[in-house]
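Complex shown without one protein chain; remaining protein chains in place.
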């Protein structure tokens, strides 16, 4: 089981490293969106501090969703996805490995770049720390839920836009508590604990159910 | 070994075939024939479990394949219209991953030998997107050499292959049948099988 998980994970990481631009575009998309907001709403310190958490989370939502379109599409086009469905392994395990690789390539960089973005918005050190923690717990949930949508819209014309229509509403709980945690850190650090606990609970629930739902969706789409 | 009863498949709202019955024993090649659009590919995909038939049952060793699940897929090798290899990976990497996912432990030397036999000496370490169409197909066909699965389902395996590769593939199929394996295939050309049993199934009309 673990050997197969590693095999698919390493495969996807190798493939991504041979096509580095795909990874970097997501990251730069995130940075650009976040950097555009101050130009639109004004650069006043107080406004930015209020807007910061929400902007970062909405940008993270959009960035993770942009990358989702490619999660299964490449494997679908060259037939390797079909072969994965036919291997003697539980499909949900393979899907989980693919989602993990996807998160390592698109979610984790966002977590690591967060301090830089936090400084753009004059967030305090505490707020930046909470933001990194919240992103660390929240972005995997985005990848997991998004995988269901990516599997459902596999190979459709205009799949990317449809994907956002289906998936963005489902991201709301993560958005509410992810951004809420950062805002709460400005008042009292102890207040942030329930937020992070909820995000953790979402992560556990998503880890349990999302791979099953995505593999069911893949089987429907591949017919 | 492989038995199909009262199989009915629809594609969209169009009925492809219904009431299909056949059984294939070990050591047999089943040649599925029929005009374009008669449902050959759909039948093969149904046999694999990639397509859910509207009604009917497919049994492997007496058990419905739906219930066998992973145990059935372990005995199965499917070769479809798409090669199922990654263009950014080398031939060696592609085959190694395929073997791991099939649950086989295959030595690297065996993979090199398989690629040599399929006629890709000197191309093992190139990303497969640099290869020609026929060579890509050869990489995919090397899975047949490495596989231990008793049931091969091959959809148009001969297209885009040159004469040498066609001969080699015919030899591989003959060897597999001689070792009591089952091959179900579609092709527009006659398969020259010197030994073993060849059965024909005609779809449509």
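Structure notes:
A and B are the chain letters, set down in written order, and residue numbers restart from 1 in every chain.
Just so it is clear, a residue touches a chain if its C-beta (ideal position, glycine included) is under 8 Å from a C-beta of that chain, and two chains touch if they have at least 3 such contacts.
Here, contacts and distances are computed from a predicted model.
One chain of this complex is left out of the view, and of "Acetate CoA/acetoacetate CoA-transferase alpha subunit", "ECF transporter S component", "Septum site-determining protein MinD" or "Heme exporter protein C", the protein name its UniProt record gives is "Heme exporter protein C". Partners of the chain left out, restricted to shown chains and counted across the full complex, are A, B. The hidden chain makes contact, of the residues A:30, A:57, A:76 or A:177, with A:177. Considering the complete assembly, subunit A touches the hidden chain via residues 148, 152-153, 156-159, 162, 165-166, 169-170, 172-173, 176-177, 180, 184, 191, 194-195, 198, 209, 213, 216-217, 220-221, 223. Even with one chain removed from view, subunit B keeps its contact list with that chain: residues 10-15, 52.
Note that in this section only the chains that are shown with their structure count from here on.
Distance from the subunit A centre to the subunit B centre is 37 Å, each centre being the mean of its Cα atoms. Against subunit B, in their complex, subunit A makes its touches with residues 3-4, 7-8, 11, 14-15, 18-19, 77-80, 82-90, 94, 222-223.
Interface residues of subunit B, counted against subunit A in their complex, comprise 45, 48-52, 70-71, 73-74, 76, 78, 80-89, 93, 97-98, 100-103, 127.
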